[in-house]
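What you see is the complex with one protein chain gone and the rest in place.
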Amino acid sequence: MSSKSDISFTLNGQARSLVVAPAASALNVLRHEFDLTAAKLACGEGECGACTIIVDGASVCACILYAADLDGRDVETVEGLDAGEALDPVQAAFIETGAVQCGYCTPGMVMQIKHLLAENPDPDEAAIRRGLEGNICRCTGYSKIIDAVKSAAQTLRAG
Amino acid sequence: MMDQIAEQESLIGQRIPKPDAPAKVLGRTQYINDMVLHRMLIGKILRTDRVHARIVRLDISKAAALPGVHAVITGDDTPMIGIGVNKDNPPLKSGTVRCIRDEIAAVAAETEAIADQALALIEVEYEDLPAVFDPAEALKESAPQLHEDKPGNVGLSYNISYGDIAAGEAESDVVLDETYDLHYVTHCCMGPGCTLAEFDGAGKLTIYSQTQYPYNFKMDLAPTLGIHPGDIRVIQPPVGGAFGSKLDVYPFEPICAFLAQKTRRPVKLVFSREEEFIASPTRQPVRAHIRAGAKKDGTLTFRDVNCLLNNGGYTSWGATVPYVMMRTFSGHFRVPNVEFKSTAVYTNNPFAGSFRGYGNVQATYVTATLMDKMAEAVGMDPIAFRLKNAQAPGEVTPQGSLLKDCALAECITIAAEKTDFLKTHAANAAVQDGRYRRGIGIATSIHNAGGAKIHKSDGCGTILTMDDYARVTLITGASEIGQGIDAVITQIVAEELGLPLASITIVNDDSAIGPWDVGVHASRTTFIAGNGARRAAIKAKAQILAAASKEANVPAEELELRGGHVVQSDNGVSIVRLDRLLRAMHFAGEDAELVMVTDYYEPPSEPEGDNHYGDMSAAYAHAAYVAEVEVDTMTGHVRVQKMTVVQDVGRVVNALGIEGQIEGGIAMSIGYGLTEDLRIEDGIVKNPSFRDYKVATAPEMPEIAYHFIENDEPEGPFGAKGIAELPAIVPAPAIANAVYNAIGVRFDNPPITPEKVVRALHGGPPEK
Partner (left out) sequence: MNEIANYIAVDTIEAAAETLAAGPVTVLAGGTDLMLQTEAGARTYAATLMNIRRVAELRGVRLEEGALTIGALTTVTDLLNDATIQAHCPILAETADQFGSPQIRNMASIGGNICNASPAGDLLVPLIALGAEVELVSKPDGRLHSRRAPLEEFVTGPGTSALGDAEMLTFIHIPLADGAAGAFRKFGPRPALEIAMAAVAVTGRIEAGKFTNMRVAFGAVAPTPVRGKNVEAALEGKPATEETIAAALDCVDADISPIDDVRASAWYRRHLTRVLTQEILADVFQV
């Protein structure tokens, strides 16, 4: 037992280690220790989805996740999609369909959609809407985000 | 040099992605909330927990002594000069607190955790004072006085009077007398309030702000800081939304600057979401009492309106929404006799600011539902009744708005036709039983679409420069707050100069570089900043074509810019590649010239004078939206199934952008009409979280059908009008009218929550 927690985990495909305070949130650690500021602090209560990341293949709200619990896990943030060569299909679709306005909710949306499409590669409209129900957007009214999901799903299915 | 350049497809009307979208989807964009400055400290505000009290003792000594704390300030450390529209709001309060937001101290510390600890160490003792929350109560003589210089708690009042109400009433066959209670809602920008401030050691301030009006912001911020407005540089990093919440100076920004001043270090101050709900200005709540009449042939005769505005503890733009309410009450449909009075009354509540739609949300909820009520009272169908009273092009409203073109009748007719309105409306009304009932409702409105001259200038400055590679830098005073002006201006400039979109860079985030613009409000930015950009591009084109003409010995009138070349208009043959020409112009020795042009576009409108009369906007626009709903009569849940949008837009510039703005507005208006309710009881915000303040989510959005009316506004850039507020205004009353069609119940007090529906249908006891 210790008043700190040693964590070793995979972050966007790279092995990382850190010592964190037990009560620190994964969001704070990602943003301040790793400079991964794409996941946003918008409510801090798991209500809005702007901090969505993927841990061990499941989308979660980083603001209420304990950083200490990242130990041994596989963590993906939107920066991990920035592989440099081609845009991820979800990201490309967001640009093309006009699904970005202020963009503050966008990283969380993108990660939630990555998870959604990994679980369900051919979602119908109702499944898409339900899949986005934990992500609040105040700018777009969601229509073009839904269009982006449909477009990205098609691209991904076409391989 | 004999290349033939084909005619390029026009960019206007196309679906153009936003230039900043790639960085945003990649997560590379650094928002103001993400910013870190070298050696910065974290600022936090101590807010009162009282709604009306005298501060008897304020002891900051323990907080100041905490290791890691660099400053603790109170009102005594500041000039105590008020900010806000009435200058009645000192950033830090000393003496009396008047609402639950009141800022009584602030700390700057090395970490957020230390700042929080410091706040907890500040000791405050109060003497509670009698409080008042209802504006009608606050007007009484016995009510506690909130501000010494505002006797009777009376804030801003407005009054217009046209025609003869008594005569209008005498002519009426039907008179309705209704009272509406329009409620508190809040912006819920996804990016909470945030500011950074640093002084340069010579007394000049750089403030990183979410402001939507950077230039007048300097003017409003300077006095309270005791510095010259010219010594303030405003930098606008990308923000997570604004929607009107940042059109005034609010205490947190000067407080951040005071902390930076005192500590001589940069300070960053960020709101938690709870603080955002409590401290960010709300929409203006309005109690509207309206008497209105019509003749039996459907002609509207008069509107007599009295509005009571809950001003809260201090004054911001909320108290001025009557500017726009007046225009709606007097100009939304033809009404010959209008009287409008409003009074804002100080109470111990949080106060309101500007919010997308700005008074027209409230006024249209009233007028658009009242039109339905009157149609029924007169015995006419809702479409015919509206068409009877729709103005024709060229009419002038009682307030002096010239409706050069007036597409109101066209909007109504198309909306009715596209939705088979009358048949559906009648069929729904005939259904009297069944758990799920359908309803269809129509609402319309009018809004400024060519700016709004409420200041001395409604203009926007533009600077356009071109480099040796034919790349354009377009510096505009107009701010990008996520609404997409970057895309629109890029299109306009690319269109004029015959260049690819990627050749244009927009710069609009630094007041030290950009020219003046009055601010992002009133749906003005496409129109005014767009016009400025177009005019600048036209000037640049003239300079370029003059140079090309000289070189090639071809008259400039026979030349045009196309596909990155100067070409002969008649056959498209290239005279010279544009970048080569620019280099030739640049490296011409004594005759060297760079393309650097400026423009200041002042729209041809009249300033709103003290009598509130005048043609305040260079253009107006109308819209008619039809809402189709399904009401679950057992749970009371109202589901919006479809929204049909018919909007007079002049010309679509960016099809992606215009749809996006409309869809976002619809989501906001659905929230306003059905689910959003900031519950303030005895001055306390009871639901300061997304858990209990319900904004629309993806499953709740309806199917949306569009029909744009593009009649080409002559003064607008490529014919465009402003569009973005109408979508946040019109859906809510359309939904209310649809609910009435479904279940025969009117709701004059949004939001139409499931509980309100069930109470109305199942006879619940009166709400406390």
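As written, the chain order gives the labels A and B, with residue 1 at the start of each chain.
Basically, contacts are C-beta pairs under 8 Å (C-beta built on N, C-alpha and C of every residue); 3 or more make two chains touch, one makes a residue touch a chain.
Quick caveat: nothing in here was measured; it's all calculated off a predicted structure.
> Looking at A:Thr37, A:Gln112 or A:Thr140, which residue reaches the missing chain?
Considering all chains, including the one not shown, the answer is A:Gln112.
> Among A:Leu65, A:Val78, A:Leu117 or A:Ala153, which one touches the chain that has been omitted from the display?
Only one of A:Leu65, A:Val78, A:Leu117 or A:Ala153 touches the chain omitted from view, namely A:Leu65.
> Identify the residues of chain B touching the omitted chain, counting contacts across the whole complex.
Interface with the chain not displayed, on the chain B side: 634-635, 637, 675, 679, 686-687, 690-692, 694, 697, 699-700, 753-755, 758-759, 762, 764-765, 767-768.
> Could you pull out which residues of chain A are in touch with the chain that's been left out?
For chain A, the residues touching the absent chain are 1-5, 21-23, 25, 44-47, 49, 52, 58-61, 63-66, 68-69, 71-72, 112, 115-116, 130-131, 133-135.
Here, only the chains that are shown with their structure count from here on.
> List the centre-to-centre spacing of chain A and chain B in whole Å, with centres computed as mean CA coordinates.
A distance of 30 Å separates the two centres.
> Which positions of chain B touch chain A when the two form their complex?
Result: residues 15, 17-18, 20-22, 24-31, 33-34, 187-192, 238-241, 243, 272-273, 481-484, 656-657, 659-668, 689-691, 695-699, 701, 704 of chain B touch chain A.
> Within their complex, state which residues of chain A touch chain B.
Checking each residue of chain A against chain B gives 31, 36-45, 47-48, 50, 77-79, 81-82, 87, 91, 94-98, 100-107, 110, 126, 128-130, 132-133, 135-146.
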